[in-house]
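Below you will find the structure I want to go over with you.
Note that one protein chain of the assembly has been removed; the remaining protein chains are unaltered in position.
Chain lettering (A, B and C) follows the sequence in which the chains are written, and residue indices restart at 1 in each chain.
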Amino acid sequence: MAELTYRDAVAAGIAQEMRRDERVYLIGEDVAGAGGVFKATPGLLAEFGPRRVRDTPISEEAIVGAAMGAAMTGLRPIAEIMFSDFLATCWDIVANQIAKTRYMTDGQISLPLVIRTANGGGARFGAQHSQSVENWAMAIPGLKVVAPSNPADVIGLLAASVRDPDPVMFFEHKALYATKGDVPDGELVDTLGTARVVREGSDATLVALAAMVPKALAAAEVLAERGVSVEVIDLRSLVPLDTQTVLGSIAKTSRLFTVEENPRLTGWGAEVVSIAAEECFWDLDGPIVRITTPHIPLPSADALEDVAIPSVDRIVTTVEQVLA
Amino acid sequence: MAELTYRDAVAAGIAQEMRRDERVYLIGEDVAGAGGVFKATPGLLAEFGPRRVRDTPISEEAIVGAAMGAAMTGLRPIAEIMFSDFLATCWDIVANQIAKTRYMTDGQISLPLVIRTANGGGARFGAQHSQSVENWAMAIPGLKVVAPSNPADVIGLLAASVRDPDPVMFFEHKALYATKGDVPDGELVDTLGTARVVREGSDATLVALAAMVPKALAAAEVLAERGVSVEVIDLRSLVPLDTQTVLGSIAKTSRLFTVEENPRLTGWGAEVVSIAAEECFWDLDGPIVRITTPHIPLPSADALEDVAIPSVDRIVTTVEQVLA
Amino acid sequence: MTSTSTPAVEIDQETRLDLYRRMVELRLFEKRAYDLFMEGLVKGTSHLSLGQEAVAAGFGAAMRVDDYTFCTYRGHAHTLSRGTPMARVMGELLGRSNGVTGGKGGSMHLTSVENYAMGSYAIVGAHLPIAAGAAWSAQERGSGQVAVCFFGDGATNIGAFHEALNMAAVWKLPVVFVCENNLYMEYTAIESVTAVANPAADRAAAYGLESIIVDGNDADAVYAIALETLDRARQGAGPSLVEAKTYRHGGHSRADPGKYRPDQEVEEWLDRDPVDTYRERLLAQGIAENALTEIDDDARTDVEAATQAAREAPAPGPEVLERNVWADGSATWRN
Partner (left out) sequence: MTSTSTPAVEIDQETRLDLYRRMVELRLFEKRAYDLFMEGLVKGTSHLSLGQEAVAAGFGAAMRVDDYTFCTYRGHAHTLSRGTPMARVMGELLGRSNGVTGGKGGSMHLTSVENYAMGSYAIVGAHLPIAAGAAWSAQERGSGQVAVCFFGDGATNIGAFHEALNMAAVWKLPVVFVCENNLYMEYTAIESVTAVANPAADRAAAYGLESIIVDGNDADAVYAIALETLDRARQGAGPSLVEAKTYRHGGHSRADPGKYRPDQEVEEWLDRDPVDTYRERLLAQGIAENALTEIDDDARTDVEAATQAAREAPAPGPEVLERNVWADGSATWRN
């Protein structure tokens, strides 16, 4: 057992998989020589050399296109898109090509690739470098969508993503890179599509993802002091979605909240709510409430960004008011 | 009152606005000389000349980028993206630039522009030319999202979109281009953000959009024969969203269904459901059910496409089973 | 290295007959596809290569069996020219279960991985970076394979073209980019929207590449440049960008009559029909007419058989709808 930061876990996870399988490559802007602008890939160039760890031009379509072409012909590439906002510059390749090709070819083409990207706000980077866009990916059939909340999950889920025969969008959260956590020794391989109950409770279920998980946990702590017992679920992946864990929890608590960093409209929480509203309607004892960033672009100033993204306070207050 | 096709209504709507305001321009691939690949813009080149109606290279980023730069400096451009799937090739300009610029500049820059695009399936064009991507746009704060279901709405909502001071994504439905409808004489200007109850009913509310509206209406007809009275709402625009009309209807019927052409995950219906599950939970007498295309890319073969997209039959059967 | 109609290499008779056979097959196949479209059997859309057969034939004949082909919605010819069975392509156009993708892809998405036809991509430009990726993989695996990527003149103005060319050049990837310049995009002339006269060749220098123009209606010339560029790629000398000047005999897609094109232009290009002119050349070179007629007859028989097979094949059943989204064969996104 060692304590690692979330960013070090990224490098450790990639290294674990590159050691295991020589078909695994890493490409992206500044990933090699510089070790990544978030310092999430240092040491990989030194260990695996300039062919397997390669810096690219600023050409996002070429980066993910290269990953796609390579994946269909025998490599298992990991491509980095530096900030998840930049996925928009290569969305055609991701959403129209990578996601659809297995289906369109009726299974002739497999695309075992991972697109890693730094997602989310909290770093005062403004509207074009702070988005939570995991719901963009969730909307596209053919993409798996993973978003870990802690270092151990980073390694285990990254390994599972690299080994998965389908394309995986792997969302690392900027605000978590510096956070630390215990990581078991030895090879770590997790399972996609498994949510985790990170705190048990009886009065309500809070479903959270990535950087919202520690916030939901902190809110649960405060709520517990005030006599409200909430269960917190870390979804970990949106596709596949572990609906059993969510529905099972609602069966117990009878109330559901989502805690989403994305702007409100069609966030992943909307999908979770719609599943609950259909499948466990009779378990519910009251309205389902989504706690999200308002439907606005993210502002840059710290004073503003802090009120935009769901805070521990806002979670606590909302849950208290709704359950009151 | 005249009978027009949906495609003719597009040209009529654009012409109405170009006559009124010389700042209105139309650009896109094959929109001028050819009158559009869906023949939705014939006659405009002849009437307004090659400066105001202009063919572009196959450069989607340049098309919407040009519209953006022009809108911030005094024009009111309409840009066509031939198929809505191709929005992915210019998603950065749409989602990161156009949508966010007013907010990021704190209101200094206005972007009165319209992006028109042919959306949806049913034409056997396969996975890359048939998508319903209105939910992609709905997910982005700063974009208005309109999707008319009939010729009169095409003109009125297009006029409203052109006159709107904010960027509007205008989704025309491929499968509706050949459909006909009555259109009142004279200038038509509608209001964004107003849904319409297109059939009254008492047992359940069906919320639909674009090509799903006629299907929902046909299903309502069949259901009525079987003794089930459903109210059908044509949402008409997703942003702004007329939640009052939807919530008002649920207050009356106590049951909600959505009829969505988009693949399931994070479709617009999920958002509608999440609003209902929070705000009119106590009005609901049973589970909320979404009728959508399965979460798959669309197949090309007619035999497959027809079972993928919600059909009148599927709507009828689902509503009957759920209400039973 | 600007190539002309006169090929630098000697082409043996067997190859010439092979080129002819390929072109005739493509010609007859596409004509039949048009007829079936008019009959209402090809449901969605369909983009034919009538008039452009020499490009697919020339490259098809020159490629190693395991070289990769990437093409567009106008990809029947390229897919067939890798050996994909006609019946399976015809079945796909008709949306039948015997189609190469069982009806899922359709006319615009023909794929036959066993023939190294790695897909037809229907969004302009997208497959250039993907082809570069396949070339990168071939390079890393040391397989000696080359990726050949076909696209239209219109694709030279989209961003993906630029990104793919630059990356391929910097990484010295074994990929040959082949622009089939047929003078038009859909209904708009390429010259009206392009800053240079030769949309591909005049951009080669921007990627440190040589400018290559070839007569795309001359199968020998295409074959020669294909050999040369494939060889360069295989030797590790990096990518090439070839601009093949050609013309489509019909409209862009479906039933488009192509009326936006001046009559005289159409006539001039019909006079330069790649199949007819090649037939004449072969005859002039002393090849016996009945050798050619036999090829014609065989091709006719093949197209007939393929049509029959496709017509008789059943439509795909609803049970395949949710098949093959994921590698486990399912479309399951939840537990």
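The working rule: a contact is a pair of C-beta atoms (placed from the backbone, for glycine too) under 8 Å apart; a residue touches a chain by one contact, two chains touch by 3 or more.
Just so we're clear, the structure is a prediction, and the values are computed from it rather than from any experiment.
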item: Touched by the hidden chain, restricted to displayed chains; value: A, B, C
item: From B:Leu75, B:Leu176 or B:Ala270, residue that would touch the chain that is not displayed; value: B:Leu75
item: Listed residues B:Tyr25, B:Phe48, B:Phe125 or B:Phe170, member touching the removed chain; value: B:Tyr25
item: Residues belonging to chain A that touch the chain removed from view; value: 29-30, 33-34, 37, 55-61, 85-86, 88-89, 123-129, 264-265, 294-297, 299-304, 307-308
item: For chain C, the residues touching the chain missing from this view; value: 157-163, 165-166, 169-170, 192-196, 202-203, 205-209
item: Hidden partner chain, residues of chain B it touches; value: 25, 51, 56-57, 59-62, 64-75, 77, 92-93, 96-97, 101-110, 112, 141-142, 164-166, 193, 239-244, 275
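Here is the rule we use: only the chains that are shown with their structure count from here on.
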item: Chain located farthest away, centre of chain C as origin (C-alpha); value: A
item: Geometric centre distance via CA averages, chain B-chain A, whole Å; value: 30
item: Chain B and chain C, separation of their C-alpha mean positions in angstrom; value: 36
item: Two or more partner chains touched - positions in chain B; value: 85-86, 88-89, 126-128, 264-265, 295-297, 299
item: Per-residue multi-chain contacts in chain C, two or more chains; value: 102, 104-105, 109, 121, 123, 126, 159-160, 320, 325, 331, 333
